[in-house]
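The complex appears here without one of its protein chains, the remainder shown in place.
Up next is subunit A:
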Amino acid sequence: MRHPIQRLHVCAATARVYAAASNTLHVFDGSTGALLSSWSASKSTGAAPTTSVAADTQEGNDAETNPKKKRKVQEIDAAHAKSAVKDNKSDKSRASLFSGTTTNNAVSKILTTADGKYAVIATSEDKNVTVFSTQDGKLEVVSSRTLPKRIVDLALVDKDNTILCADKFGDVFGLPFFPPASDSESTEQTTGPSEVATDNFKMDIDDKTFESEEQKQRYIEKQKAHAAREKAAAERRKRLQVEYNIPFAHDFILGHVSMLLCLSTVTLPADHPEAAGKEKTWVLTGDRDEHIRVTRYPQSYVIDGFCLGHTQFVKTMLTPSWNLTSLISGGGDEFLLVWNWRQGKVLQKVDLVAPVQGALGAETKIFVPKTGDKHEAEQVDESVFKIAVSGLWEVPTVKGVLVAVESVPALFLFSYASGSLEYTSTLALTGNVLDVAVKQNNIFVSVDPVDKAAPLVEEHMLDQAGQWTPAEGDVAATVSGAVVKAVDLDEALIAAITPNVLYPVKSLRKEYGIRDREE
């Protein structure tokens, strides 16, 4: 049974193609399409946040020769499992509810480092961030860290030394690319100082000699009172801390009181006119409440601004590499917005209705809000198509931007060579677009094919004039064939669970129909 490729990625440094179908990640040679290796995330998912550090991390391949280190790794897992169960009663019961069940623990994001040596992925159900080394195209797990909340997007900063993870609850955390040695000690903090105090005090009694039973009791009382005070103080301190429930090294970067949907970073080089002589990085975050937030990095306590103009969720953002102070964003609106994100100013509103209408045919009714009333979208018939932009990709060689709209079997090419974003052409495809990966002028598109025998990936060429031509070679066909062969899921399951893996965007639209509880 076939599972479409929901995530596609081309590593810029190695030109390898990464393709993920359900919980399996494959790596292919970019020029021949040869399958180099595959890796599968678990199908059934646990719930306890854990970290596991593979023995052969960058610290050297010394696990075999260093049994102490190997044991330590196992201890971490055991300790984490224990503390997680303790801290996390509700999650525990949830875990037992699902234990043994198969879920579509789909790979939701694929990144590679600039040097091409590592890949980072997020998986949807087990909430893991997994780092692989990719030497010779062989996927080897370097580390796997479980976050308490579902991961919606990832980005790399600090010259690939930090992984930013945006979660469904609106927070962004920075994780060191390689889990530091201190991660193995972090669980010790869960042993409260109170327990430590009690222990010391027991030992103390055994060592002490008392002149009378009375004196001993007095001493014990005194020590007990002391321990109680310590405990109270520790509890007070604990109450001041935000409990993120992340048992490994992490930094809180920023938080929205909303569901985050996308995350990207921009670095302006020192010689950029807006960088004032010093390289600077910003984190851009898009949420379900129409906000795009611009935050400094790493001084993420400074919000530099907001880009406000969308009237629906913001699902995807792109800062074109040839125009770093502009930003293109899309989501639940039937238009894209082009911004000067430094000033939070809209430069252009780009209509998508006409191109989408062209792709879907004149008989399809497309929703265009007229009243500005938020309820309008809910009131229209199900048969009316509501545009939801699912992805934006750049093609720097032609200064082009590719736009995907969920549930549309076409890709829209816009030119951003002049000061404005202009619609150029539509590439018709054999199925709805799921993901796109750009390798110079070669465009790989994973589709949900209408014809169930058609390939899962298409490859097209965009020539320098911006014209679409068929790609030579058969990388796409080979990739597709290998993925079809590898994925083994039962049909009923696929039918039941792929819709939200392949079409996650629609459901983000707000439902105002349900009246507020308190009204």
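Everything that follows uses one rule, which is that contacts are C-beta pairs under 8 Å (C-beta built on N, C-alpha and C of every residue); 3 or more make two chains touch, one makes a residue touch a chain; residues count from 1.
The rule is simple: contacts and distances are computed from a predicted model.
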- Item | Among "DNA-directed RNA polymerase III subunit RPC3", "D-2-hydroxyglutarate dehydrogenase, mitochondrial", "tRNA (guanine-N(7)-)-methyltransferase" or "Ubiquitin carboxyl-terminal hydrolase", the UniProt name of the subunit that does not appear here | "tRNA (guanine-N(7)-)-methyltransferase"
- Item | Selected from A:Lys216, A:His460 or A:Lys510 as touching the chain missing from the view | A:Lys510
- Which of A:Lys109, A:His256, A:Arg342 or A:Lys386 sits in contact with the chain that's absent? A:His256
- Where A:Arg239, A:Lys370 or A:Lys452 are the choices, the one touching the absent chain is A:Arg239
- Decide which residue listed in A:Asp171, A:Glu394 or A:Asp448 touches the omitted chain of the complex. A:Asp171
- Message: Touching residues of subunit A against the unshown chain: what are they?
- Response: 169-171, 232, 235-236, 239-240, 242-243, 252, 254-258, 278, 280, 289-291, 293, 295-296, 299-303, 305-306, 308-311, 374, 510-512, 515-519
